[in-house]
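Sharing a structure below in structure tokens format, with a few things to ask.
All protein chains of the complex are present and in place, except for one that has been dropped.
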Amino acid sequence: MRIPAKAGASGWLALYLNEVPAFAGTRNGNLKMRYLPLTDTDRTAMLAKIGAASVDDLFVDVPAVARLDGPISDLPMHASEMAVERHMQKLAAKNMVAGEVPFFLGAGAYRHHVPASVDAIIQRGEFLTAYTPYQPEIAQGTLQMLFEFQTQVARLYGCVVANASMYDGSTACWEAVAMATRVTRRSRAVLSGALHPHYAGVVRTMAKFTGDTIADALPAIQPEPDLEGLIARIDDDTACVVVQYPDILGRISDLAPVAEAAHARGALLVVVNTEPVALGACKSPGEMGADIVVGEGQSLGVGLQFGGPYLGLFAVRDPKHVRQMPGRLCGETQDAEGKRGFVLTLSTREQHIRREKATSNICTNSGLCALAFSVHMTLLGEAGLRQLAAENHRLACLAADRLARVPGVRVLNSAFFNEFTLILEGKPAREIVRDLADRSVLGGVSLGRLYGGIAALEHALLVAVTETTTEEDIERLACELEEAIK
Amino acid sequence: MNAPNQSGWKPAMIASKDGMHNGPATTTGNRALMLEEPLLFEIGRADVTGVDLPAVDAAGPTRLAGLTRPEPIGLVGLTEPETVRHYTRLSRQNYGIDLGFFPLGSCTMKHNPRLNEKVARLPGFADVHPLAPQSTVQGALEVISQLGEWLCRLTGMPAVAMSPKAGAHGELCGILAIRAAHEARGDAREVVLVPESAHGTNPATAAFANYRVEDIPATPEGRVDVAALKARLGPDVAAVMITNPNTCGLFEKDFREIADAVHAAGGYVYCDGANFNAIVGKVRPGDLGVDAMHINLHKTFSTPHGGGGPGSGPVVLSEALAPFAPLPFVRKQADGTFYLVEEEHREERGPSFGRMTAFHGQMGMFTRALTYMLSHGADGLKQVAEDAVLNANYILRSMEDILHAPFAASGPCMHEALFGDKDFTGGLSTLDVAKGLIDEGYHPMTVYFPLVVHGAMLVEPTETESKAAIDQFITAFRAVVERALAGDEALKQAPYYAPRRRLDETAAARKPRLAFEG
Partner (left out) sequence: MTRYFTDEHEWIDVEDGIATVGITEYAQGQLGDIVFVELPETGALIEQGKDAAVVESVKAASDVYAPITGEITEVNPALEDDPALVNSAPEDDGWFFKMTIADEGELDGLMDEDGYQAFIEAL
């Protein structure tokens, strides 16, 4: 028996037939599409070879009930490049561009300067229009790049092996939990309260279906993370403890005690990092004893892009865990003449071979974003990454000191890298953020936006500062904040 | 027959099979434009950088709680010219659609229009933060809304979930919505039926959602065995996952009948939309009884494959599944403004199964896909499907006299033609034909998939190839197949002319070296 849901129960139903999209294509004339090379003469000759009278004869297996007479009637017809570009430009113009205003948003997505050569390289057709490297003899470019990328990520994270990327940090976080349950054969994950709430949300969603137990919490608004409380939640059924570093409030603290406590109970420590630039200044998760390190790589090379595509990073500290890793892995080998070459390897973990026994169902990764990350990291190098991190931290300290002088504003963190939490007196931070936006300042991310409806968090504002922030931007934020908070 | 090459070159110009290589050895190992490139870690240095940043002030402020990183990280850098050259040289060891015909079955390697790239890079899309106040990102929300609208109308479905990051993530979204819908009415079903010819992601996805996967057999003509499927339906079957057009390149003509039977038994129909390019603008899956279908924007709607992603996998949903769609989603208010429904909207979110990713989906792919749709329009998309199917049938009928085509008698194929290695001799296999095509300058077709055909070769030309390009491919493909039929030993060593000869995958897997050491 099929019981249809009540129509309109979801916002999605309202989406259909909203309106004809606000765009008029060219309705008249013969179709001569700039992307379709076949001519009518070609089509006729090809049909003759096939032995079909018309193209519709090739669709005879479609049941009559589903056959359409002509183009779908409630959509516009084809349009010129110029008309399409104009339409899309109008939509783009409705957004406030981060680079055009004082900008302080972070919370898992950071605005950094991306060198011009990064985009030039990723737009080379040999990278842009290649597929997953299934034919390694003609995909060494992608494969060698992935091998270099894996090495960069492993070293940044203080690990030994990294994979060829995942969708984004939040899905990598879930994959780490799933991997920990495979390694430990336990099914309970303890999440730090200071894990990004959207990451925790993804883990909760997935666990609901796999039957794993998730112990989570809200962040405690205090200068330092409550690691003792976290350790107290680890028990003998715990597969892993998941801690963010720097955490959602921008705090940093030594995670070695958490690693020790987890290991003592037979659990793994999963560390989540959403700002890779921080690891140019701060001790790596691997050095503190993390077993699996995952994160978001968007900061380097990828850009903000309204949330995607981003770049999931995934690494392990112990080589014996490699066969339990999800995602693609690139490995070194030799060709028949003895030359060094690279291939995708250990693919028996993956869905196309193991089918229902695979370590993960993922197929695509984030290849082009991995290239962008790797090129940016190559341009930085060790020296550049350290300078970049130092500059981020210097400006963040400057901003924290200046904003602390705004009446009614207090800096929560005792330690931070390039993002910290302000506690605002009076109005909820969410209102202040909207007010600041009206003054053309993108002033931060309110915890109210991230944890809607939780009163204890609503006066907290996350402020991120990067090398793209100027001292004038900081002064402008301080002045506007002072006005907005009144 | 098409000339193999218009330059004046003729096969007779090569004295031996390896003739091109009989020049003197070079000192560098390079061969003119074919250039070797060392690993980054062999040429970069820790103290070199390609960006200008202020020097580190050792006496500068620190609020790092003593958690500094004094030990070397192990990264190396290059200046900009060296960086550009390193990656340019690497790029030249890659095959891409821009370079040539790329008939990789089931992957839809069509041309990637450059307008899409230009639009995605407009600062109003590229330089916008996902958590910016919603009043400042109305254009971005409108893009999501408009693209969703197009997807709903192209599929004849009432709803769409936009956040899944790729095809397999979209499959997961659909299966989780199905699980949530069953659970919402207290119906504990345990089994998902998947045809043998399905993509590996289908059973992997169903197993992830804690379903037991059972195979459905195929008929000799390459379609789902409807009788067997109907016989298996019952109160324990949660869903059936069917790819349509299927991975044998055929339209499942009994799809509507299957869907009706599944619905009558209380289950849902998941359609794997990987092959939507064959029917876009021509057939609406909603008219066939589909409950959920993911759409690979990187296939049908031409967002670039990028050497393995990023993809994007929105999922269209039936009325029955729509309420369970993941968060967040975009809604339009009466005043014409858009907003995101998230966790805090307890009324509006309804029974949504929750969040699948940190933000709102693959915005950079949405802008590209919407640009592509606007360019083509309803008429252009219909032509896309027709030309894609025409090209595939043309290849099928141009090859079937010499190459085993197991389902050629089942009628026209859709957008891909399937062949098998049945008649090869001398121990030659599909792999050898694939490698032989590399030497001819082509990216091979998909090989050894679907599993239901021995030595499968799945050829998907797409609509963005000219007849001349397809004719030339057919000439080359026939030549390589003739060699395999004749048992030509030399084919076992192909490719000869690629940047690398065959790679030792066994050694790679036995002693994995997954990072540079040293």
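We call the chains A and B, going by the order they appear; numbering starts again at 1 in every chain.
In the analysis below, a residue touches a chain if its C-beta (ideal position, glycine included) is under 8 Å from a C-beta of that chain, and two chains touch if they have at least 3 such contacts.
What you see is a predicted model; the values in this text were computed from it and never measured.
Colleague: Which one, A:Arg323, A:Arg340 or A:Arg439, makes contact with the chain that was left out?
Modeller: Residue touching the chain left out of view: A:Arg323.
Colleague: For the full complex, which residue in A:Gln123, A:Gln334, A:Ser347 or A:Thr468 touches the chain that was left out?
Modeller: Of the listed residues, the one touching the omitted chain is A:Ser347.
Colleague: Using the document's contact rule, name the residues of chain B that touch the chain not shown here.
Modeller: Against the missing chain, chain B presents residues 448, 505-506, 509-510.
Colleague: Which parts of chain A face the unshown chain closely enough to count as touching?
Modeller: 323, 347-348, 353-354, 357
Everything below uses one rule, namely that only the chains that are shown with their structure count from here on.
Colleague: In whole angstrom, what separates the CA-based centres of chain A and chain B?
Modeller: A distance of 19 Å separates the two centres.
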